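My questions all concern the structure below.
All protein chains but one are shown in place.
Up next, subunit A:
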Amino acid sequence: MLFYSFFKSLVGKEVVIELKNDLSIAGTLQSVDQYLNVKLTEVQVLDPEKYPHIQSVTSAFVRGSVIRYIQLPPDDVDTQLLQEATRKEITQPRKE
């Protein structure tokens, strides 16, 4: 749930999603679910000359499993907190 919570805290922020088909799309994070499926609004395709097929998408739903990276605004991410949280999570004992 860690990254689900993390991305929920970024709703309303501008992000850039790079998909596994090498498409990068920028947009405002509208929602995220537990599978890290993402909804964006005000979507722009980056490098529209290379990928002329999709431009100016007003709303987009991206399946979590096809996302390679999500680029985040650095000011909106407390990297220290995130590092600590991920370390803490991994060293926690597993539930029986």
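In this section, contacts are C-beta pairs under 8 Å (C-beta built on N, C-alpha and C of every residue); 3 or more make two chains touch, one makes a residue touch a chain; residues count from 1.
The working rule: contacts and distances are computed from a predicted model.
Chemist: The chain that is not shown, which UniProt protein name from "Methylosome subunit pICln", "RecA family profile 1 domain-containing protein", "Phospholipid-transporting ATPase" or "Mitochondrial ribosomal protein S18A" does it carry?
Modeler: The chain we cannot see is recorded in UniProt as "Methylosome subunit pICln".
Chemist: In the complete complex, which positions of subunit A touch the hidden chain?
Modeler: With respect to the unshown chain, the touching residues of subunit A are 1-6, 8-9, 16, 19-23, 33-37, 39, 43, 50-74, 77, 79-83, 85-95.
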